[in-house]
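Every protein chain but one is kept in place in this view of the complex.
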């Protein structure tokens, strides 16, 4: 359940409130230069920023105990350990009795006897920390073959960035707290989060990812199709409710003559439009791969909600204190990038 | 590449214009009653209907050579063979030179030396015939545990069914050619297809699937999450560009207080709304699982399109004759149901 | 359970008395020339010969319905179907009550409700027919890279061939019914089988396999080590009780100075001896891979044996009629070769 990939494989371990979270990253070949500084930069992009993130702060210091020697991979599995320092489980016991709406509590308590609910256990977003670290290694490996990945925030709540955005815009988003593409949108999105937070509420949003550099034919077919594997990895990120490539759901209202991307000679074979999001038949068509991931609002909110009491079997209410992000979307951008990198690195090695 | 599942596994084989398409379905336990009539009914739902489908007609007679004896599974792998009878490869040779926009031709020709382009080779929708047959067996197995699956057409082109629809509506769609939920919408959708077809064009649409009967906690976590695996299987269906659960992409614009499904006692623990589409943390929360799949318009259209000539490396045009569905959505409903059944049967056995 | 391999994968189906046995062979690349005559020759080597084999004769006509067109692989899964023609299940019902000593009956009846015991069900040696056919394809693929496989009978009962044997000897064994390396030993082995048969008894034996042409470093490490995977595949053959490489069990009584194969320059780097059977650290060291497989005597014998009655829970006796090989070793040589080919082809593609 904790493993993704066939040749480049991530094996996750840890829980929200265990001593460590971490992973093994298997299958990165030997002799790849890996900068730990770059990993740490990616970790910073995942960190909560000011008032738009959770007050739980973690140093997120990534320790690589194996597989990288003097900044070079040695071909053996890479082991990543990240200490959990700022844990506080005191607020969680209530949820064993009263499951939080929108959270995994209820099915997890049904499924797992003695489920350790603190921090959401193995369902916690905390598990995405080693994913980002492993994803950064995968990215550095992919960059050897000129494959690049960048994401940005397409929308938060009702603030929707309606412009066409390209890879450079996505890179530029790294300097804004919300991962918006422009300062103007960043401010609006930040305000949207602060407004929700002030009401004891939360907001969702949409992340867009762009990957460039894959040659035509890159990827698999059928159950190993590139979009299948990206979608699978994306839905593994907590809070995801939708994934679409290219024009996505809007393509369903088009005619074939509108949706088909016409081929054209332009310093090689290109397509005039990219409605397909760079994917044909599960393979790259050589154009940038573009996809979007819809995140639901953080389920943990201070506002009073209706729930049930599992002991008394009666209706009840709950108001969630704890330390939670009013919006996870800005932090989720780096997780989406990391998952993409892991899938592409795996496909590259096949 | 041709295998899906861990305990209940489908192994596909065949191509559009090979003698047979088929599959092995492994992992269905012994002593399950399987009706071949029911399988054949499901196959009929996948068949092209009148003028809204391709003129290529196949008898789609399913031969089960192994694994089912006197209507009862024997626990060994089930082998499904379907003969390809009505093949006509004469129209395809042109595409080796001039790849069809929106089709897998271009990346497939790059990836596979000597790619057999006739009928789209292994990318053909023809491969979904054994998927539907295997899915029917998986459904019959799931029904032993009261898990039921039904899909319907949510939209075709600009005709969008905006009503709330439940499982019974989906079952009812089986009597309409477009798999719409009502006769009125069926007529509008049919006209939408015929209009596109008359122009030498095609249309896309959205399929919605509903699965009932999973208990709370059903499914996996992280990379084996129920939604991850459904999404992966759904994106393996040719032509899919998006997958969303519950409120899907629209949830990203909501507040947490709006999106969270409040728990309520109502003959057991239920949720008042089903914005999550029945999934929390990758597991069923006991509510019906609801998800939508966006299909692009069929890429093969008679209208003249721009493409390139791979030999001369010059711009060129193409008008696709062959025999193609102006809209695959009505037929895709049964494929979506089948994929869902295969994933759920696999999850059930773990 | 029925699948072996990661890149070149065999998926078995069928049972002793089902309509067909067969398999899908996935992962053989496109454009490999495959001779169906050669496959049929290999099938003949697996057939029972005269009085030393079972009177159940099967035409073993291999039908390849997919994946090979005009003698050339097309890269899609290869489907192999072999009809079961000469089935006679009348003798088997007794064994549901009185499990045969040395046979899988007892654990199979415990494990599988309604186990179909006819012909031994899915435990039957009949399942090795598609393995031999698939192995022949794997061999033809391996020969493109100059990897060759041949086996022979090292011993039957008390007749033990004590000579050093090389690849050419193994090839030569194809003309003898017992797969012995010389006519003289063939006659002795045949007599050993006939003697046992005359007494209503059976004999075991040892098969030796030699594979040449793997370069140094071929194979994997740890759980994908070449010897690990060969051993796993070999123990999957019904009746196998031991596998050893090179000097095998005898090496345990040696000193390191005796067992180590000294390296020497001899038209490249070679070893003077081959006590390791060509394997170091799970990889080929460039020398021929040599291993032996021990087969137990066929458990089905006419002699009266003690067993229990599962209904009355009392001691009982049994004398097995049916049609059985007094010795499976001669036929097992081709199965051992086929398994080896499947493992090597899989390793080659990784």
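For clarity, chains are labelled A, B and C in written order, and residue numbers in each chain start from 1.
In this text, a residue touches a chain if its C-beta (ideal position, glycine included) is under 8 Å from a C-beta of that chain, and two chains touch if they have at least 3 such contacts.
This structure is a prediction, so every number in the text was calculated from the model and none was measured.
The chain not shown here is in contact, across the full complex, with A, C.
One of A:39, A:52 or A:81 touches the chain omitted from the figure, and that residue is A:81. Looking at A:14, A:48, A:157 or A:256, the residue that reaches the missing chain in the full complex is A:14.
In the full complex, subunit C touches the hidden chain at residues 1-4, 12, 99, 101-108, 110-112, 122-123, 127, 155, 157-158, 160, 196, 199, 201-206, 215-225, 227-229, 231-236, 238, 240-249, 251-265, 269, 271-272, 275-277, 280-286, 292, 294-301, 303, 305-308, 310, 313-315.
Residues of subunit A that touch the chain left out of the display are 1-3, 9, 11-15, 18-20, 22, 24, 26, 30-31, 65-67, 69, 74-79, 81, 112-114, 116, 121-122.
In the analysis below, only the chains that are shown with their structure count from here on.
Chain-to-chain contact here is organised linearly: an open path runs through the chains from one end to the other.
Inter-chain centre distance (subunit B to subunit C, centres taken as mean C-alpha positions): 41 Å.
If each chain is reduced to the centroid of its CA atoms, subunit A and subunit C end up 48 Å from each other. Chain contacts: subunit A has no residue touching two or more partner chains.
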